[in-house]
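The complex appears here minus one protein chain, its other protein chains still in place.
Chain naming follows the written order as A and B, and within any one chain the residues start at number 1.
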Amino acid sequence: MAFLRRAGFALGLPIVLFTLWWVTSASSTDFYFPPLSRIVDSLVEEWFGPRLADDVLPSLIRLTAGYLIAALVGITLGVLIGTYKRLRDLLEPVLEFFRAIPPPVVVPILMLIFGIENTMKIVVITFGCMWPILLNTAEGVRAVDSVLSDTAKTYRISGAARLRNLILPAASPQIFAGLRQGLSVAIILMVISELFAASDGLGFAIVQAQRSFAIPEMWAGMLMLGLLGFLLSLLFRLVENRWLAWYHGLRRAQRAG
Amino acid sequence: MSNSPPVTVYEPAADNADAGVAPQSTRPRRSLGASPVVLGAIGLLALVALFEILPRIGVLNRRFFPTSTEIGSALIDQVQQSEFWVALLDTLQGWALGLAIAAVAGVVLGIIIGSSQLLRDITASTIEFVRPIPSVALIPLAVLLFGTSIESKLLLVVYAAFFQMLIQVLYGVQDVDPVAQDTARAYRFSFVARVRYVTWPTALPYVMTGLRLSAAVALILAVTAELVIGNPGIGNRLAVAQSSGAIAATYALVVVAGLLGVIVNLVFRFIERRALSWHPSQRGEVAV
């Protein structure tokens, strides 16, 4: 019963909205707002057809590459900056500045330097989503509990073991917060980097559709992008729940206590 | 486990972001040598110096990396042109308007949805589905419907900033003390009075956090819209500078965009801190 209730709540409104869209658009003659049935047709035929390999896959590969590099660089630098106070003081204003630059504005510059191929797109994604990861990691490392840190010291846990057993796990809730912010930035930049100059990719295909007034296809592309954003955040949530199971449990215990 | 929190979809997201594991960290502070302010200034100067030296000695290709002085003089050149200020105002206008709309909508809807368990349950899955949809997905639609007029910029800005706001407000409303809520009900406060005297004061710090996050996202989307769609503004000016080969000017405008972002962050962080100073609760915030 409780399960049915939950399922009802989870699916209720989406079903209502979808039906509403379907019915009100069914006889639509407005060029810009085609019937949902046609959009879904296009989604199934085009986006889950040839475009899946031609456009979606390249986008995803670039996203993954850029994101992973950003995670690696961001966490590494974040640990360093979080560990050494002097370094942090030295770099803080610089980092604040870089973080504040709206990431898409560096696309024109990176285009000049790296051309318009995959390298540029990956660098754009990396550059944009590195800052939240880096800054959150640094903050997490800085805030490692002093008692925990003393405990590790008295048991002579140092070097790599300290990093693995103390620093990284202790900072992991914030590292994940940074990674989550980074992921949404990465998706945005994946699309943006394909808008300027590209021969394939989700962003490219959607704009192509818009420019050639293939409206149902454009709508389908937007839905595809939405679906992708949703699925990636779902995947992220799954990974996070696994990794941070201890943290969520700890927080629940603290709140109950 | 008696009062384990309701399993809503907002909860985990708001739960762990930026809320440190150990807020009571008390590491000893050493005051040896240079102060953080001095070090920070040195850091900034070093960045400027690197951008002067590295292109000059050829480590960075000068075609793509103008020196600091070149960027600086391009910047001075920019601020002497009235078009630059018009563009800056355009950007700020789109940003402020979009932020205002998103903030009001986010607060109103957040309070209405947050005040009712039923509404929360019904909307949770939809919000959770719609939120991760990247705002840039709306670009083609915005272009088709509004071209380069301000509405297309607003569409992107409002969409992105709205969810930041909504999530924070929902979280803030859930933080309201149930005893206070019951007290208000027992004294037969009207819904409006309950919001005014119970919900709003509790949620205010969250609203401020939401405002800070929304402001940052709104600026990103405003500039992005100008860059990609071509609405008048700093972003568009930057695209024009780049395509006409004015590299130093392009860099100068990136610096302007960055400074704009820094100012927005500082101002809203200040406002948030003011609002937080009397509020003891420790809170998380939600990702972009």
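For this structure, a couple of remarks:
Throughout what follows, a residue touches a chain if its C-beta (ideal position, glycine included) is under 8 Å from a C-beta of that chain, and two chains touch if they have at least 3 such contacts.
Following the convention adopted for this analysis, contacts and distances are computed from a predicted model.
When the unshown chain is looked up in UniProt, the name that turns up among "ABC transporter ATP-binding protein", "Murein L,D-transpeptidase", "Cell division protein FtsA" or "Zinc protease" is "ABC transporter ATP-binding protein". The chain not shown here is touched by just one of A:Ser37, A:Thr151 or A:Ser212, and that residue is A:Thr151. Across the entire complex, the residue among A:Ala26, A:Leu72 or A:Ala161 in touch with the chain not shown is A:Ala161.
Although one chain is not displayed, its contacts with subunit A can still be listed: residues 145-148, 150-151, 153-157, 161, 165-166, 169-170, 172, 246-247, 249-250, 253-254.
The rule we apply is simple: only the chains that are shown with their structure count from here on.
Between subunit A and subunit B, the centres computed from C-alpha atoms are 16 Å apart.
Residues of subunit A touching subunit B in their complex: 9-14, 17, 32, 85-86, 89-94, 96-109, 111-113, 132, 136, 139-140, 142-146, 148-149, 170, 173-174, 176-177, 180-181, 184-185, 187-188, 191-192, 195, 203, 206-207, 209-210, 215, 218-219, 221-222, 225-226, 229-230, 232-233, 237, 241, 244, 247-248, 250-252, 255-256. By the touch criterion stated above, subunit B contacts subunit A in their complex at residues 1-5, 12-13, 15-27, 30, 34, 36, 39-44, 46-47, 61, 64, 121-126, 129-141, 143-145, 216, 219-220, 223-224, 227-228, 235, 238-239, 242-243, 247, 250-251, 253-254, 257-262, 264-265, 287-288.
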